[in-house]
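The complex appears here without one of its protein chains, the remainder shown in place.
Should a chain be cited, it is by its letter among A and B, assigned in written order, with residues numbered from 1 in that chain.
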Amino acid sequence: MEIVMAFVCGFLFMAAVYLILSRSLLRIIIGTGLLSHGAHLLILTMGGLGGESPPVLADGVTDYADPLPQALILTAIVISFGVTAFFLVLAYRAYQELGTDDTSLMKGSDEDD
Amino acid sequence: MKANNLILQFTSKIIFFIIFFFAVHIFFAGHYTPGGGFVGGLLMASAIVLLVISFDLKTVQTILPINYMYMTATGLIVAVGTAAFPMLLNKPFFTHFFDYFTLPLIGKTSLHTAALFDLGVFLVVVGVTMTIIQTIGEDE
Partner (left out) sequence: MQVLAIFIPVIVAIALPFLFKKIRAIHTGWFVLIVPVALFLYYLTFINDTKDGLSAISKLEWIPSLDIAFTSYIDGLSLLFSLLITGIGSLVVLYSIFYLDKTKEKLHNFYIYLLMFMTAMLGVVQSDHVITLYLFWELTSISSFLLIAYWSDRDASRFGALKSMMITVAGGLLMLGGLLLLAMMGGSFSIRELIAAGDLSQGNYFTLALVLILLGAFTKSAQFPFYIWLPDAMEAPTPVSAYLHSATMVKAGIYLVARMTPVFAVSDVWIWLVAGVGILTLTWGSLFAAKQTDLKAILAFSTVSQLGLIMSLLGVSAMAFHVEDAAGTIFKYAGFAAIFHLINHATFKGGLFMIAGIVDHETGTRDIRKLGGLMSIMPISFTVALIGSLSMAGVPLLNGFLSKEMFLTAMLSVMEFDLFNFETFGVLFPVLAFIASVFTFVYSCYFVGHTFLGKYKPESLPQKAHEAPIGMLISPIILAALVIIIFWIPNTVGEWLIKPAVMAVQPFLYTSPAEVMVEVSAWHGFNTELQMTLGIIILGLLLFMTLAKWQKAYAIWPRKLTLNSLYDFVIFAIFERGTENFSKLYMTNSIRRYLIYMFGAIIVMVIGTLFIKDAFVVDWDSGSPIAAYEITLIAVLVIGTLTALFGKSRITSIIGLGAVGYTVALFFVIFNAPDLALTQLVIETISVALFLLAFYHLPKLGRVEERVRFQLGRAIISVGVGVMVTLIALSAHSQKLVDSISSYYKETVYSLAGGGNIVNVILVDYRGFDTMFEIAVLAIAGMGIFSMIKLRMGKEKKNESQ
């Protein structure tokens, strides 16, 4: 399963990078969203997907899933939410102010230089 | 969302409380079973978001007149304060304390300073999520 998941992560990253390298702001945002999903799965896969039960103490259970990657991912999920929201607002504010969502046209006006 | 969604509004009023209490439960249960400040906070925020969707921002603002920025700040202070408090007792930053007590009505239970820290997390998560939703929603 881990090997399959490794390829899934690679696929998610590939799609994410492809989107991030596009000109449209919205695609970039979606790309970052995909990137964080990919990263979360990657951390989980690297830690190993074994374990019989969730990492919660219970009687008679000894084979827990690895709790450390989960803790890291939990932090990452919330952060990526904040980042996505920030990007979203940044994008639409930029769109409102500059009238374009094409990053190659957003080089600032001459006055800024 | 100007249409008069009576069914949506009626059900969301009930569901709001269900989610609200579920959020509180998840928050407190977090130390022993799945849950915690993050999930609890997000659930709480989603409960409020549900209200926002079925009514509108202004109505929700009058029902829950909360300044979410202050909420975020309070959360940060609670979290950092819990972490910093042991320094006054000459213990390292972030030392947690816990013990077991028998309280009336509830019975034997544990009290943990980690829960206070988690409360800070909870407040920040709710505060930030709602700040984001609110500011975007208000923007015309």
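Methods note: a contact is a pair of C-beta atoms (placed from the backbone, for glycine too) under 8 Å apart; a residue touches a chain by one contact, two chains touch by 3 or more.
Keep in mind it's a predicted model, so treat the numbers as computed, not measured.
Peer 1: Would you mind spotting which of B:8, B:53 or B:66 touches the chain that isn't drawn?
Peer 2: Within the whole complex, the residue contacting the unshown chain is B:53.
Peer 1: Can you list, in ascending order, the chain B residues touching the missing chain?
Peer 2: Contact residues on chain B toward the absent chain are 26, 30-39, 42-43, 45-46, 49, 52-53, 69, 72-73, 75-76, 79-80, 83, 94, 96, 98, 110, 112, 114, 117-118, 120-121, 124-125, 127-129, 131-133, 135-139.
Peer 1: Could I get the residues of chain A that touch the absent chain, sorted low to high?
Peer 2: Considering the whole complex, chain A reaches the absent chain at 1-15, 17-27, 30, 33-34, 37-38, 40-42, 44-57, 64-68, 70-71, 73-75, 77-79, 81-86, 88-93, 95-97, 100-104, 107.
What we mean here is this: only the chains that are shown with their structure count from here on.
Peer 1: Express in whole angstrom the distance between the two chain centres, defined as the mean CA positions of chain A and chain B.
Peer 2: That pair's centroid distance is 24 Å.
Peer 1: Going by the contact rule set out above, which residues of chain B touch chain A in the complex?
Peer 2: Touch list, chain B to chain A: 32-34, 38, 42, 125, 128-129, 132, 135-136.
Peer 1: Hey, which residues of chain A end up touching chain B in the complex?
Peer 2: 54, 56-57, 74, 77-78, 81-82, 85, 88-89
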